[in-house]
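Take this structure, written in structure tokens, and hold onto it; I'll ask about it next.
Omission of a single protein chain aside, the complex is shown with its protein chains in their original locations.
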Amino acid sequence: MPEDVKRCVLAYSGGLDTSCILAWLIEEGWEVICYMANVGQEEDWETARQKAMGVGAKKVYIEDLRDEFIHDTVLPAAKCNAIYENVYLLGTSLARPIIARRQIQIAEKENCIAVSHGCTGKGNDQVRFELAYYALKPDIQVIAPWRLPVFFDRFAGRTDLLNYAAEKGIPVTQTTKKPWSMDENIVHCSYEAGILEDPSLAPPTDMWTLTVDPKDAPDEEEELAVYFEKGNPCKLECKDGEFTDVVKIFHQLNTIARRNGVGRIDIVENRFSGLKSRGCYETPGLTILRSAHMDLEGLTMEREVRALRDQFVTFNLSKILYNGQYFSPCTRMLLAANDVSQEVVNGVVKLAVYKGNVSVRGRKSDTARLYDEKLASMDELGGFDPTWTSGFIQIESIRLRNSDEGKHWL
Amino acid sequence: MPEDVKRCVLAYSGGLDTSCILAWLIEEGWEVICYMANVGQEEDWETARQKAMGVGAKKVYIEDLRDEFIHDTVLPAAKCNAIYENVYLLGTSLARPIIARRQIQIAEKENCIAVSHGCTGKGNDQVRFELAYYALKPDIQVIAPWRLPVFFDRFAGRTDLLNYAAEKGIPVTQTTKKPWSMDENIVHCSYEAGILEDPSLAPPTDMWTLTVDPKDAPDEEEELAVYFEKGNPCKLECKDGEFTDVVKIFHQLNTIARRNGVGRIDIVENRFSGLKSRGCYETPGLTILRSAHMDLEGLTMEREVRALRDQFVTFNLSKILYNGQYFSPCTRMLLAANDVSQEVVNGVVKLAVYKGNVSVRGRKSDTARLYDEKLASMDELGGFDPTWTSGFIQIESIRLRNSDEGKHWL
Amino acid sequence: MPEDVKRCVLAYSGGLDTSCILAWLIEEGWEVICYMANVGQEEDWETARQKAMGVGAKKVYIEDLRDEFIHDTVLPAAKCNAIYENVYLLGTSLARPIIARRQIQIAEKENCIAVSHGCTGKGNDQVRFELAYYALKPDIQVIAPWRLPVFFDRFAGRTDLLNYAAEKGIPVTQTTKKPWSMDENIVHCSYEAGILEDPSLAPPTDMWTLTVDPKDAPDEEEELAVYFEKGNPCKLECKDGEFTDVVKIFHQLNTIARRNGVGRIDIVENRFSGLKSRGCYETPGLTILRSAHMDLEGLTMEREVRALRDQFVTFNLSKILYNGQYFSPCTRMLLAANDVSQEVVNGVVKLAVYKGNVSVRGRKSDTARLYDEKLASMDELGGFDPTWTSGFIQIESIRLRNSDEGKHWL
Partner (left out) sequence: MPEDVKRCVLAYSGGLDTSCILAWLIEEGWEVICYMANVGQEEDWETARQKAMGVGAKKVYIEDLRDEFIHDTVLPAAKCNAIYENVYLLGTSLARPIIARRQIQIAEKENCIAVSHGCTGKGNDQVRFELAYYALKPDIQVIAPWRLPVFFDRFAGRTDLLNYAAEKGIPVTQTTKKPWSMDENIVHCSYEAGILEDPSLAPPTDMWTLTVDPKDAPDEEEELAVYFEKGNPCKLECKDGEFTDVVKIFHQLNTIARRNGVGRIDIVENRFSGLKSRGCYETPGLTILRSAHMDLEGLTMEREVRALRDQFVTFNLSKILYNGQYFSPCTRMLLAANDVSQEVVNGVVKLAVYKGNVSVRGRKSDTARLYDEKLASMDELGGFDPTWTSGFIQIESIRLRNSDEGKHWL
């Protein structure tokens, strides 16, 4: 390879946009390596590979990142109950750092000076990809065609792309586009844009792809039991059997949640840019996992540890994930704190899922000394002396008694 | 009334415990005024009144606090999405300050130097009552018999109470006790203690009293629309009609939620004392109201206002409510902040409830300038210039690029 | 005035940069109104006015904003002890919203479609000005020449500006530039850039302009007493007399602090952009005011109110001020919370200043019920029963006893 050839890794999807970007990059003098990340989405990988090679890619990487994804961001997020704006389980946000990291690794391996992607100029994903790129390889060059006037002025509408594809001999399989865009991975599927941009309208019932409609789910509850060790799932018992490999546990939770209609949400959220955005998401397995994990924390975690973790770790790590800053010292700081909080999160949670509901049906921990049944009991003292509480209340009342609040409330 | 008679207001329930406490207080030389607060629980008020008078109460107050309860704590809590440990909607905590305040008002009116209650010595409620008493009337004397050795040593078991009741001629209607204790009000019903103290066992299905089992709920979704003004519900449209009075709205939400199995939870929570406690709760209407309110905030609230509100107001006000410190300057501080956040929370949320699920089916606000459909659109620019994002990402990447994080993550 | 003339308000300083910008804007076809904000800096206002008119300004506004500045941002900031990164008292940040607001008011009055300023492209001040402009008048056009390639490429160095000034007949008084840049107002003076950009070197001793060197300050302490009402200073007693007007109080505090060498700091701070910056600041009067205010809060505020205020209001309002987001719903939310916290902050603080030190010499409040001398006393009980503490400790120890921490610490 001559030294003066500019090489670039393109995050390639096989679709119209990134195929046109591929052709355009070549036109601009780049040698392009296409990279497809398998994070669990439905895809005809071989057809996509052929298409990329046909357009002129120098090489195509198809990387199976599913296990890495589960281990490196999904479980850490589940371990701290990550949630954005109280509703969104961050399914897309969790995949982006994993995809971006491999792209940088390929760039390094292939001596590429640049990376490129097909994200639009208004969304979160461009930010998530690029902040990950820059954090991992500060001197990387990023080509974001949808933010380059030379590109977006030329390809102002879908027709321009179709014409360009025809000109470049790019096969276009999908003649009509769905009236929304989707992003699927092992954790979730998201739906946004298009007709969903009117937040007053419910999405069409046939939009959802991962989960059955709760109304079509079985009429019987399905029971399961999730075991945890230091906050990580380590065993799943369910009617399909017993699973101990964490990847298999996660897949099986997905299976159970999908057939029972668990995990659909519809929200208006605040993007990193300050724009608001309406998103519909289905996050089947992680919804169950999060419920189970939070419940076991109730049994096992010390109150103040939990309060600090909720206010500090959960809130901030969720924001960091959403804003694409996962590869940052803040993340490592928050995960270090969370790990301490999880030392005691050992035990099992029994659950029932039924037509969209996830219900806890009991939990147990052998190491949970904080839940002492006798001490907690309202029916016996179990070593507790009620006069303690009198002193406690007297002390706690001091600052209220002397605050002269009566005039504000009576 | 002679000056030297000691007078006391007893929070009276009509049950065995407080009837015995009433008799015991009289035995101890107190003139006792019984006080029953109607916060929406099922009760035979007249029978209870007769019973109290029969035991020797000087007077019985039966106060209907339902509207005051909704206005003074339920709506403020709903307006900030109050929730304890991410799960519990604080139904009991919301009622306690309202009940305690009226008790203090009666004490003042009736020249009582003391108040008394029948709470046990391990629970949260004694703390909630007494901190409210002391905040509102710092010099009040509190008689908590279940923390006085002279009382709890004498009445060590239920048999002692039954014997004492027989001796004092107190009629005992309930010969067998439910194997758990309950607290019901307009907002929720709680179940704890007894057989529920083993957190590994699911509660019996016939325990729940307010809501139908989701499995027995109608097979059709029920649709409704909740309108808000500055964060307060101001109109409800549902199949039973249209409601504009806030109290009626709340009752109707309860009706809808109850028949659709909405609002059951089962958790292990951390009491103020540091003990853990297993509680089962059903909170029908408030569960719907909270979902609707949070959804509208997504559409209308500015991102950073919401983040501050979630981290600061919601978290802390929930803790304050749970710990019985509602009558405090902290509360007023947090509510003042929340009120500013709610100025823009105007509009309507359409919902569907179905077998335990509450789903948002669209939302709309005429005053929400932050959700600008054109600006938010992924399909058109709407005044947005994609090159802005390039600058934004460059600036946001500076601190990540120079943090040298690659070595930790690659 | 013809409708098709483009009019613009330029924040004009009288210096070389903004004089060249003025000439350049005219060259670009703008009709320019110059605006100078008097926020307390040393300035020859008339000379500057003549200069602007000479270069071709249509009109010159010189606005005395000093009192407005004190009332609208300085006192609110002092009332919540605002501080950035634990050290910087935000002197520049406090002035920017006030200056920007008047510029927008002039733009509206004078039918201007644009505003302009001479801030450089790396600093915080451009962000502070522009976020204020956009918040107050979302459709305003902003001309920031130092970020426009057509400008900054043309005027790449000081020589280019000097040549342009010569060409345009702009008088240049200052032939040599100080080796740092300064920003002075009623609150502080800042020094940055130039030779100060090497953070390992101490600034030259003759850099400081507002305060005497502590070593040159008087050898005797100077005593003063600051009175507060709801957190606002309302009286100052000092050797120069008694002051009750808040503006005069602030000026007198400056006088006292300046002659005693109070308020110099030297830090490396984090700019909004993520760049770091070395700044030296002197903030004389506000340093005394903040010390006095915080001390009185110690005597008068309820513990949890203070904790919430410190963690929530102080931290976040300081960040908001630093980042130029003062005109935002967050600010109003935080100020509303702070106002509740200040209801009780009434009383007097006696202080001594001496060669850079500010020392508290006693404080008193007639309304502070929380500091009850008898109750606080270690020498008498004052109504306190020591056995209360036994109960309190037992309760507080429950969650620690059962956390099994011994293995980690012994």
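Which chain is which? They are A, B and C, in the order written, and residues in each are numbered from 1.
Here is the rule we use: contacts are C-beta pairs under 8 Å (C-beta built on N, C-alpha and C of every residue); 3 or more make two chains touch, one makes a residue touch a chain.
Just so it is clear, the structure is predicted and the values come from calculations on it, not from any experiment.
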Can you list the shown chains that the omitted chain is in contact with? A, B, C
Sort through A:333, A:352 or A:381 and give me the one touching the missing partner chain. A:333
Looking beyond the chains shown, say which of A:33, A:98 or A:275 touches the absent one. A:275
Out of C:39, C:135 or C:226, only one touches the absent chain, namely C:135
Extract the touching residues of chain C with respect to the undisplayed chain. 81, 85-87, 101, 104-105, 120-123, 126-127, 130-131, 134-138, 144, 146-147, 149, 152, 181, 192-194, 197-202, 214-215, 219, 221, 264-270, 273-278, 294-295, 298-299, 303, 306-307, 310-311, 315, 319, 325, 327-329, 332, 350, 354-357, 359-364, 370-373, 375-379, 381, 384, 386-387, 389-390, 392-393, 396-397, 400-403, 405-406, 408-410
Where does chain A touch the missing chain, residue by residue? 270, 273-275, 302, 304-305, 308-309, 312, 316, 325, 328-330, 332-334, 336-337, 339-341, 343-344, 395-399
Tell me where the left-out chain touches chain B, residue by residue. 302-304, 369-370, 372, 375, 385, 387-392, 394-396, 398-399, 402-404
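As a convention for this text, only the chains that are shown with their structure count from here on.
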Roughly how far is chain B from chain C, going centre to centre by Cα mean, in whole Å? 43
If you average the CA atoms of chain A and of chain C, how far apart do the two points sit, in angstrom? 41
Please compute the C-alpha centroid of chain A, do the same for chain B, then give the distance between them in whole Å. 32
Sites on chain A at which at least two other chains make contact: 303, 370, 372, 375, 387, 389-390, 392, 396, 402-403
